[in-house]
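One protein chain omitted, others in place.
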Amino acid sequence: MFRRLPEATGAPIPFTFDGREMVGRRGDTVAAALLAAGISVCRTMAVSGAPRGPYCMMGVCFDCLVTIDGAANRQGCLVLLVEGMRIKTQAGAPQAQAEEGAT
Amino acid sequence: MSDVRLETDIAVIGGGLVGAAIAYGLAREGRAVRVLDEGDVALRASRANFALVWVQSKGLGMPEYAAWTRASAAAWPALAAALREDTGIDVGLSQPGGFTLALSEAEMQRRMEMTRLLHNQPDMVKYDYEILDHAQTSKRLPAIGRDVVGSIYCPLDGHVNSLRLFRCLHQAIKRYGVGYHPNCAVETITPIAQGFALEGSFGELRAGKLVLAAGLDNARLAPMVDLEAPVVPSKGQIIVTEKVAPFLTYPMHTLRQTDEGGVMIGDSQEDHGFDTAVTTAVISVMAQRAVRMFPLLAKLNVVRTWSALRVMSPDGFPIYAQSRIHPGAFLATCHSGVTLAANHALTLAPAIARGGLPRGTSSFTSERFHVPTLA
Partner (left out) sequence: MKTIAAIEAFADRYDLAIVGAGPAGLAAASLAVAHGVDVVVLDENASPGGQIYRAVTSTPMTRREILGEDYWRGVELVQEFSGSASSYAPSTTVWNVARGLDGDSLGRDFEIGVSLRGKARLLRAKEVILATGAQERPFPIPGWTLPGVMTAGAAQIALKSSGLVPDGHLVLAGTGPLLYLVAAQLIEAGASIRALLDTTPRANWMSALTATPGFLASPYLAKGLALLRMVHRRLDVVGGITALRAEGQKRLNRVAFERAGRRTELDCDLLLLHQGIVPSINLSNAIGCAHDWDDVQLAFRPQVDAWFASTVQGVAIAGDSAGIAGGESAAARGRIAALGAAFRLERIGAGQRDRDAAPLRAELALLARGRRFLDVFHRPAKAFRVPSDDATLVCRCEEVSAKTIRETVMLGACGPNQMKAFTRCGMGPCQGRLCGLTVTEMITDARAVSPAEVGYYRLRPPVKPVTLAEIAALPQTADAEKAVAR
């Protein structure tokens, strides 16, 4: 859906999406890195299961929600990509999960 | 509905849960009903309640209220079935029993003492409840945190989807031909020969009978027909989280998962007049208690908070009354409009349609606030 211009030569930043290894660039938000990697669907709706992908890229629509390093429902377009991030599709409503050692 | 003179059998003032439930019951009895309501921004507790159908802990100081509440919880399945038949909407009634969790020994003691006092009242209706320690509670609620010292469980408790209930009642009354008139706040009520004349910026409406179900505004309206409704606001704040996969089937006194997935956390009780600001200190205490009860909630996003005003009488119990001087004028006000919806629709409304109040409700009149002091 998107390609990167040749002048975008920021340092490569490796991450995974649903376990697949991908590479973004310094300065990318999570949503931008996913679009650059050809990912157009990043979440499904809790009720209908319909697929969604980033719509506004500026924090308004919440359709870029993903799970980042275990934290559910993060807005991919507002979070800067960091090396080694484990990003996952936000499939419907997340599970409520206890923090380790909390119970 | 502007400057027109309308007539109806019965006018219900207030289109919240209480008014809508009574209108529904009246319409089912075949009466011609009109509901007059305020506009979009109103002090509408029905949009902001906690959605419990709750029995335990109700009625300390007034055993009749315990019986009335219990009867309503028992009638709820019939209400849900009637609504489903009339509208096709499932209001999500679930009555698996409910818990009140205690986060300290002191809290547990206080709860137990209140429960003991409640059930030791003379004429108290009998029903089961259990007092559970941490281990017993965690058998039924595996997700509780270690701070939960114990709980009180009552098998009669439950919850519904109260917004769906609200919509469903409105859909049902529409089906029965009830006229619903928003933006028609009633300013004055005048008793006339064959009933009552209601006036407001909308014009005039004449009704044979009248039901005041206007929440906090009942305090102003009731004296116009020689009734008394000394109700005051009590602020309650509520937190709602994003949707999560179902993890909690039982409702708690201050925490429940809706059938849509969101977790509701309630609900403070504050007396601040008509101020409805959300205050972070209170919200924070609520959030912290919720996380201590269920640590797995910690990482959930809060998507909304709100505060609304409960309708509180001096003793906290409902007021149901018919005017002695102007018969046909009824008053119904309470703060548990969800729990009592079944009674309002299936017991109170039919009685009003027949011209009186249901049996067993005589202690709910406002005369109880005038206990003569002994000389």
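Just a few scattered comments:
Labels A and B are assigned to the chains in the order they are written; within every chain, residues are numbered from 1.
By our rule, a residue touches a chain if its C-beta (ideal position, glycine included) is under 8 Å from a C-beta of that chain, and two chains touch if they have at least 3 such contacts.
All figures in this text were calculated on a predicted structure; none of them were measured in a lab.
Across B:121, B:183 or B:363, the single residue that touches the chain missing here is B:183.
On the side of subunit A, touch with the chain left out of the figure occurs at residues 1-5, 7-10, 25, 27-29, 32-33, 35-36, 40-41, 45, 47-48, 50-63, 65, 71, 73, 77-78, 80.
On the side of subunit B, the interface with the absent chain consists of residues 15, 37, 39-41, 44, 46-47, 103, 107, 163, 166-167, 170-171, 174, 180-183, 239, 241-242, 254, 260, 265, 268-270, 277-291, 297-307, using the contact rule stated above.
FYI, only the chains that are shown with their structure count from here on.
Averaging C-alpha coordinates per chain places the centre of subunit A 43 Å away from that of subunit B. On the subunit B side of its complex with subunit A, the touching residues are 143, 145-146, 242-245, 247, 260-261, 263, 294-301.
For subunit A in complex with subunit B, the touching residues are 46-47, 71-73, 92-99, 102-103.
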